[in-house]
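Removed from the display is one protein chain of the complex; every other protein chain stays in position.
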């Protein structure tokens, strides 16, 4: 088989799996699991084959025109360069892991068939985005991902949080998608084609007339999908979905799409200095803000969500300094360890029966209950904190190195200001990342108090996946940083000494600082006995968790999500180093710097006011006219009804009178009178 | 239309025309009384006058066979049937004040309009048309029989099927009435509505059969 047809099969197989899963889900439940797992695995194998055949060489380009579409042709096009090949492997890899994990995690879920089909569709859409050589086809995948995320985040639609979160995810990403669509059209019109190769050619020859406008419009869509400030607010809320979905969204598919898109079209963005600076500012605000917010979160998955936002900030930062190799390198390593983090978090939530870090910190021996999750999560957190030699270190250092290059003026890919912004924010974010990673680890695994409830062993499918993902988290960066430049655009990805020392040093400082404050707070907490009210709640919660010890993991999670607010409002007084470290900022950081409130004032309230205005207009004004318009027909109807007397003679009279009138008329007309 | 130019004026009518006019006036007057009288039985009797007058008109038009058929069937049987019907529906013998429905003014308007339109059109179209009644009769029994059994045999036979159907229909209607009466007789206390109809409908059927 040619590489092209292999590549076509990569997105097609999960799509067929999704279609078959949706069709057969009810009639043949036995086929659902193979239909979910096998297409993903096959796509992984094929994507790997494609990557091997592509081998970092010249891009594989193939296109066929389905139908003439007027002045700007839309084609089914494949465009596989090194970036696409490697990202596709990552996507298929993470998707396979998630599918296998889900068979264990949602084994008793009644909606598993539709869930698995949607995950397959999600994967397929992302693979389409990755491989597509045409911007409109890319947009199709892009939007399909949006709708899939809506359904998957809303998987536990019985809970109001999940409903609200799915709506929010959909609306916020759509808020970015509208400018994105306009930007795509503008770009296609300027370049005369939607094909990526031609667009890039036009950008190289300066054929784009409005680079800043187009870049900013596209950036809005990217910010929405990749959860960058200020459109990141949907991502922490999206934690209301099942954990594997979070892993999929955060590691490989949805959020990666934005970064990947910018990496693909980087020359278009580079044509505008302003856009690069905006990108840099966006990245910097995202990195630092999300780091601060992550330090203050109590929900383990929300901590991870904010960390995703921060790591995406690194990627956009790398793009802002014009180094897409570094961005995609970080995307790849981040995909591996973030998927691992989420899947391990799912295991921990299952074991602890709660998703609250504060509650976990009052639980001892949690790590003995879930040794696999404990060890793999440790690896992943080290990778997240960019401690050498874990993979995160190399990718993060490549980003910082690129920023330093630009800042010191070694390259002219991007404005120097962007370099400085990214470098400073990146170093600050390195400190914060290490701090919240340490906090997460300490609170989750070094808790003191009652023994964690024993839920028995975790399903094998779940633990095996963790170890499979731990391997790239541990070793991918170190193994790959030398060979990857051959796949990308040849820029060196080796860590430079200065940034390595600075970044690692700051990370260590952050970690040690957190450890120190944790020791202090836990000593304080040990002296002050727990307040009676929380302990009462805690007893209740233990009963709740014990009520279904053998229950399905996703069931436990759904309960944990639903119970979180009422059960843990008072439990927040746990030994939390974040509270001490952030000081007065803690309250604001915990609320995500009140961005939701700002949005509520800026968008929600005006829309609601407009809606009530429209309702008033509809009820009081339009309805009056409509009602008035109905009055005449009603009157006529009453008159006509009166004519329906049931008296045959009346009917015949009318009939004959009409006939006479008609006859006379015809006669008059015929005789010309 | 060669005869149209012949000098036949309305002001110098022939004898036939005068006879036709007089009989026509009687016929029309009887018809008017038929549709306006308040005594139902009188209406039937005036209908006899009308139909008889029409038979005379047929004779004047030299259609003698049709004239005798008219007398036999209409005057002889249809009117008798109608009288039977009046009796069986317990029509009042004297003047009934409500012989006309409330629709009469509308009916009058429609009828007058139709009459004006029709007369105007007919007069306008056939003002000068002259029919020649001299020579052999156009509707003698021989002529009519020949044309009927030479040219109109198939419709004639089809008509016999229609009459058969009408016969069967009348029988079916009366049979259904009998069944209904059998089931409904104990309930209906008056007995007037249910007791009489059995014979009249049967009589109708017999009449049809006889014809």
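Going in written order, the chains are labelled A and B, and every chain counts its residues from 1.
We take it that a contact is a pair of C-beta atoms (placed from the backbone, for glycine too) under 8 Å apart; a residue touches a chain by one contact, two chains touch by 3 or more.
The definition used in the following text is that contacts and distances are computed from a predicted model.
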Candidate names "NADH-quinone oxidoreductase subunit K", "Heme exporter protein B", "ABC transporter permease" or "Na(+)/H(+) antiporter subunit B"; UniProt protein name, chain not shown: "NADH-quinone oxidoreductase subunit K"
Among the chains presented, those that the missing one touches: A, B
Which of A:27, A:67, A:205 or A:644 contacts the chain that the document leaves out: A:644
Subunit A, residues in touch with the chain not shown (by the definition above): 641-642, 644-649, 652-653, 656
Interface with the unshown chain - residue positions in subunit B: 1, 3, 8, 10, 14, 16-17, 20-21, 24, 27-28, 31-32, 34-35, 40, 43-44, 47, 50-51, 54, 57-58, 60-63, 65-66, 69-70, 73-74, 77-78, 81-82, 84-86, 88-89, 91, 98-104, 106-108, 110-112, 114-115, 118-119, 122-123, 126-127, 129-133, 135, 138-139, 143-144, 147-148, 151-152, 155-156, 159, 162-163, 165-167, 169-170, 173-174, 176-177, 180-181, 184, 187-188, 193-194, 197, 200-201, 204-205, 207-208, 211
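In this text, only the chains that are shown with their structure count from here on.
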Rounded Å distance, subunit A centre to subunit B centre (Cα mean): 92
Residues of subunit A that touch subunit B when the two form their complex: 647, 649-650, 653, 656-657, 660, 663-664, 667
Contacting residues of subunit B [partner subunit A, same complex]: 101, 103, 106-107, 109-110, 113-114, 117, 121
